[in-house]
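Note that one protein chain is taken out, while the other chains of the complex remain in position.
Up next is chain A:
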Amino acid sequence: MSEEVLFQLKGVSKNFVKGKETISIFESLNMEIDCGDFVAIMGPSGSGKTTLLNMLGGVDQPSGGEVWFDSERIDSLSEGALTQWRARNIGFIFQFYNLMPMLNAQRNVELPLLLTNLSKSQRRHNVETALALVGLSDRAKHMPSEMSGGQQQRVAIARAIVSDPKLILCDEPTGDLDRATADEILEMLQLLNRDHGKTIVMVTHDPAAAKYANRTLHLDKGQFVQREIVA
């Protein structure tokens, strides 16, 4: 496992302006994520977990401070540049899978490849590989509405890895699933981390889920509280 730092937050603050009120979520947040790490982020509702993940994923920008990714500063990128950066480097997995309802599994997985200039056969190959990895090769032609929640989430995982990003961000990936299915998904994430070297940051409410990670960060009142448990 490489010890190279992939992500670095330096004195990051985040405010939301609501009318006259300014709500401060983070004051001065520092954080480092190494290449190949699997980090779980826990914390009470409203503590800013999703907000943090959004900033890591370049979906939201901090109000102050610096965000470094692979020795590139991303908090100052324009929206367009950030979008391209996301397409290249980040895979997203959501709580509610968020597949396109009108596309079958295979096409859903292919979606991020529209943003690359891979050839048709390369695309097909990548899609097949990703679907095989999540064990859904036989469901390639199924529509999301024809699949269980766990299967849909596996399609979403395939979609997140198909363009081979360095970092995978998951916001409560098992929040909508039963225990057994959740474990399946978490094992899959662990596999991706361990055998495929993917760096993963996962927000979760579930301590059992957090156990799959290498370490857990606890977020409370805009700060990491020192309760790091190394798995």
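FYI, a residue touches a chain if its C-beta (ideal position, glycine included) is under 8 Å from a C-beta of that chain, and two chains touch if they have at least 3 such contacts; residues count from 1.
As a working rule, contacts and distances are computed from a predicted model.
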| item | value |
| --- | --- |
| Identity of the absent chain, which is to be given by its UniProt protein name, from "NAD(P)/FAD-dependent oxidoreductase", "FtsX-like permease family protein", "Putative DNA modification/repair radical SAM protein" or "Cytochrome c1" | "FtsX-like permease family protein" |
| Contact partner of the left-out chain, one of A:7, A:38, A:69 or A:92 | A:92 |
| Contact with the hidden chain (one of A:36, A:57, A:173 or A:222) | A:57 |
| Interface with the undisplayed chain - residues on chain A | 50, 54, 57, 59-60, 79-80, 83-84, 86-88, 90, 92, 94-96, 98, 100-103, 107, 110-112, 114-115, 159 |
